[in-house]
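Here the complex is missing one protein chain, while the rest keep their positions.
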Amino acid sequence: MSSQLDTQSSKPSTALPIHIQGLTKKYGAMYALDSVDLEVKSGEFLTLLGPSGSGKTTLLMAIAGFSRPDAGSIKFGDDEVILTPPHKRNVGMVFQSYALFPHMSVAENIAFPLKLRGVDSGEAAERVETALATVQLDGLGDRDIDQLSGGQRQRVALARAFVFRPRILLMDEPLSALDKKLREQMQIELKHLHEQLGVTTVYVTHDQREALTMSDRIVVINQGKLTQTDTPHNIYNHPANAFVADFIGESTMLPLKSDGAGKLFFLDHLIESNFKTDAARDWALVIRPERLFVAEKGATDSDKSIIFSGVVSEFVFQGETAFALLSINDQYKLAFRFGTDSSSSQNILQAGDQVSLGLNRSDIIIIPQEDQT
Amino acid sequence: MSWLNKPASDTQITHRDRLWLYIVATIIMLLLVIPTFIVMPMSFSDSQYLEFPPDHWSVRWYIEYFESSKWMRATVTSIQVGILTMLVATPMGVMAAYALFVSGHRAAKALFAFLITPMIVPVILIAIGAFYAFGRVGLNNTITGLVLAHAVLASPLVMIVITSALRNYDLNQERVARSLGATRMKAFFVITLPQIKFSIVTSALLAFLTSFDEVIVAIFVSGGSNATLTKHMFAALRDFIDPTIAAISTIMILVSTILLLATQFIGSKEK
Partner (left out) sequence: MNASAAQEPEGLNEKRLKTQGIREQRMLLSLAAPAVLAIVAVVVIPVGWLFFLSFLGSDGQFSLEHYQKMIEYKSYARTFVTTFQVSILTTLICILIGYPLAYFLAMLPGRLAGFFMLAVLLPFWTSLLVRTYAWLVLLQKNGILNDFAMSIGLWDSPLKLVHNLTGTLIGMAHIMLPFLVLPLYGSMKKIQRDLMHAAANLGASPVQAFWKIYFPMSLSGMVAGSLIVFVLCLGFYVTPAVLGGGRVVMVAMQITAILENQFDWGAASALGVVLLVATLVILFAATRLLKLDAALFGKN
């Protein structure tokens, strides 16, 4: 095997790509992972995003070697590792519970992987200090684990995971135990750390905002299948289906009717005039609430935008934004979100107002219509 | 007595309302504890009839005990068997408990139930069964046979204590250790074992006590020069009340109490 346990301290590690093919894991009749194919680029920060039970943690555990799949191939670079035991895979791992060793000090925790690799104590102590400095915990090496705060423990878990320069880093919802402010701070710090280390990172979370903040690419997982793999920008602006559109960001979905000749209509609005598809199915229009704007009275559809008219059925002030629901024909509810700037303070809208909202055609998102199960 | 009016619970029930419960519970606790310890002062009674309170204090029954070769031999045997049982049952139970806890296999649950059966099968049956089977292979009246039988009786206890300790332990630590380069075995010995060591000690002490106090199997399987303390005591109880037994009982009560308090102390340390 060419990927030996790294003992050299001065060279920056070269990251490894991960090639996953046909990965399947069943529990009885249920597929936790359904023939998953995934390419993780060398050095990228890839997030596995999905609801609980989607299979994202199972996938991460399979990469780490703790969950034995029923079939498939996992390669780190050119090496097949699916039959390799976890202690030989040389990946760094951070758990949600941190799993720090309470009977060892901070320094001993971090030095643990180095000791296992036969690094002599002098060099190990140096590398521990460097790692501590990298996570801004300088000088805390002698502390006991139970003397640390949640945020500090998180950093020790991190330091322990990268001190031995693994070429792959895996993280299972490491920030979910922290409170909101600390979490957001750590998200940025982790991003910086990733840039510094340059190591291939696979990150698991159910928090879509976290995924959007940190990732180079996001993989959306649902029921053991990968639904969409793309950059945060593309996933947000071009969701491939209802699940992704719903899971990431807010959205309203409106049903579309096809005239059979490439035109799609919502009620009497022409949404698309040249829609090419060979699938005989229904389509839906996805509208992000913040992409709507208040249109002038009497505005109508144009080749630049579509205008929806209706009555405001709800209005909620939520701090830096306000949220409203527009009732169209008493049948459809369109969600609308806008910033609350000081000049036009409270009441742009009130329940009962007759309002027209506009959507630029460039913000139109069309997805396959799925049955509500 | 103003505390009687203070609330004893969040639903504003006062201590006075609960007084009847306190009295009843105290009586029951006294009824539990007094008979357990009443023998101790009585063992210092000079008379053959073990008065309480003793008219005359003396240690004659203790002297009889220490000077009797029969009792001394039995004591040594019981201690020997107890220690050996502890040394056999503890690793046996720890290994089994760990393996079954960590294995996700369906068979693990069934195996665990199987390993608990010595607690379900009536002891008398195990005793005569062992007596019969050991008789065929010459294990009766030997230390080996008795230790084997006692180890089987004690290991379910060890397994229950260790399983409970593992439930309160974050097994992810072993996974992390393995991801950092440790084999399963190394992860267990370096990470898990130090963290459950108090439970292991507690279960070892319980294994010792189980063997030391055990009566029925010992009656059948131990004998001759390898008879246990409990076997002789039982015989003495059936025939007549030998006051020496009071002295022996006192010593056994002390041993039990000290070991139990030790486990309580250790248990609190683990938290």
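A and B label the chains in the order they appear, each numbered from 1.
Just so we're on the same page, contacts are C-beta pairs under 8 Å (C-beta built on N, C-alpha and C of every residue); 3 or more make two chains touch, one makes a residue touch a chain.
Just so we're clear, the structure is a prediction, and the values are computed from it rather than from any experiment.
Check B:Val59, B:Met72 or B:Ile124 against the missing chain and you find that the one touching it is B:Ile124.
Residue B:Leu209 is the one among B:Met86, B:Ile196 or B:Leu209 that touches the chain missing from this view.
Seen from subunit B, the chain kept out of the figure touches residues 8-11, 13, 17-18, 21-22, 24-25, 28-29, 31-33, 35-36, 38-39, 42, 49-50, 52, 92-93, 95-96, 98-100, 102-103, 105, 107-108, 111, 114-115, 117-118, 120-126, 128-130, 132-133, 148-149, 151-152, 155, 159, 209, 212-213, 215-216, 230, 233-234, 237-238, 241, 245-246, 249, 252-253, 256-257, 259-260, 264. Those residues of subunit A that touch the chain absent from the view are 21-22, 24, 34-35, 37, 68-73, 82-83, 225.
Keep in mind that, in the parts below, only the chains that are shown with their structure count from here on.
Distance between chain centres (mean CA atoms), subunit A to subunit B: 54 Å. The part of subunit A that touches subunit B in the complex is made up of residues 5, 64-66, 85-93, 95, 97, 99-103, 112-113, 116-117, 160-161, 164, 170. Those residues of subunit B lying in contact with subunit A across their complex are 170, 172-173, 175-184, 186, 191, 194-195.
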